[in-house]
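In this view, the complex is presented without one of its protein chains, the others remaining in place.
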Amino acid sequence: MRARVFLMLSAVLVLATLAIDLLLIPSLAVTESEKLLIQFSPIFYWHIPVAWIALFAFLCVFIASIAYLVKRKPFWDIVATTSAELGVVFTTLFLLTGSIWAKYAWGTWWEWDARLTSSLVLWIIYVAYFLVRAYISSLEQRARFAAVFGILGFLDVPIVILTLFVSRQMHPGDAAFHLDKWQQMTALTVGVLAFTALYFALLFFVIHLREDASELARLKQSVEEKENE
Amino acid sequence: MHDGEEMKFWNSVAAIAWKDILSELRSREIITSVLVFGLLVLLVFNLVFDLSSDLMLIAAPGILWVAFAFSGVLALNRAFIPEKEEHCLEGLMGCPVGREAIYAGKALGSLFFMLLVEAVMLPVFALFFDINVFRPEFLVMTVLATVGFVAVGTIFSALAVNTRAREMVLPILFFPVVSPIIIAAVKASALSLAGQSWSDMTIWLAITIAFDIIYLTVPFLVFPFIVEE
Partner (left out) sequence: MNSAAENSSAPLAVETSGLVKSFGHYTALRGIDLQVPTGSTLAVFGPNGAGKTTLIKILASIMRPTSGKILIGGLELKDNAEMVRAKLGLVAHQSYLYGNLSAWENLDFYARMFGVEDRNSRIGEVLDLVSLTGRKHDRLATFSRGMQQRMALARALLHKPSILLLDEPETGLDQQALGAMWDIIRREETLKRTIIFTSHSFERALAVCDDVVILERGKIAFKSQRCTLSLDGLKQKYSECTTVKK
């Protein structure tokens, strides 16, 4: 019940940021050239928070994976899987918003620049996380292997980002840290808060669901065993 | 680790690597298929890209590393398959040495094979593309990148061999994670072929060495979690 309320609240927050973005931001761009800079477009204030939260989600996968290997509690495996799912979803959103922006500002749906390319590589790594899970039949082995992959994959995140940023040109205008106007700062802050709330709300909600499902399976199993005795 | 234990560890590592090399010398399965495949990749690229020699100089390191990477995956796929037959992995686990020795021994064996394949492919490459690759910077970067490649490949091979779709899974798990050192190797090789010296390549060298250190130590720690039951 609480999880549901939290979920609705965070969804409301996200919609609120959309409203703020659409109301506050478009009026800021004065010159034609400014209109083409991403920090003057509403989409930016979704694009950036989503990216940070995706990275945060992957960090959670890393931590939950270590916790699982140490403690061996299925709870940590559920946290890891759910975080990975959310991470992939948010990365997809990031890639999509980036693609839409690219079409608007530069005329192509995709650019092999550092940010998009490294996001794509990270996206593939975490999709591979699910492949590992999909191809293993034994539940315990699946959790264990996924945890190992969760650890090894995350270690790559800084290296991939660093390598690609050094080898390729930066995103035209590394905009996130050059915001002068209060509307921009507000929109960005609210966006980060909203998506963080959404992340945790979804995380707890899905963890609850999965724990219940797991408990159900366990109860079914013990009933079957009692019948067999 | 005490001195005696360390000796035991390295003896076991050497024994495992030697066993793999001996076994491969008998069957020559891996070496022949990997070599043929690698050479084919080089051939295909040469046929497909009819480039002027300047452009070839730029494209060459990339082509070389595509050949190394794809043939390397073939070799790494086979790393743990001998241990699956007759459940030999259990036999190894019953030996009085830590599980990490199995990882280290396998990685060492695979490293030997990959370096051997590279040693054959490099002269052929130099011939096909009319490029002198025997500069110290080029060779050092190739060796360092191969170490990282094998370190990651071995641990993922141990994962993949336990999944339902063994050979298919390894490339997907493996290429995104290993992409930074391939990029670094290609960039540094390109610089080396253009006549630049070490000082221009420091960033790529640093990335590769950092990658090697991380991906030699962490798999060492997590490997026991993969093989235990």
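Lettered A and B in written order, each chain numbered from 1.
We take it that contacts are C-beta pairs under 8 Å (C-beta built on N, C-alpha and C of every residue); 3 or more make two chains touch, one makes a residue touch a chain.
Quick caveat: nothing in here was measured; it's all calculated off a predicted structure.
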Considering the complete complex, of B:6, B:90 or B:130, the missing chain is touched by B:90
Listed in rising order, the subunit A residues that touch the chain left out are 138-140, 217-218, 221, 229
Missing-chain contacts on subunit B, rising order, are 8, 11-12, 14-16, 18-19, 22-23, 26-27, 82, 85-88, 90-98, 228-229
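In this text, only the chains that are shown with their structure count from here on.
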Interchain centroid distance [CA atoms averaged], subunit A/subunit B, Å: 32
Subunit A residues touching subunit B - in the complex, by the definition given at the top: 69, 121-122, 124-125, 128, 131-132, 135-137, 141, 144-145, 147-149, 151-153, 155-156, 159-160, 162-164, 166-167
Per the touch rule, the subunit B residues reaching subunit A in their complex are 152, 155-156, 159, 162-165, 169, 172-173, 176-177, 179-180, 183-184, 187, 203, 207, 210-211, 214-215, 218-219, 222, 225-226
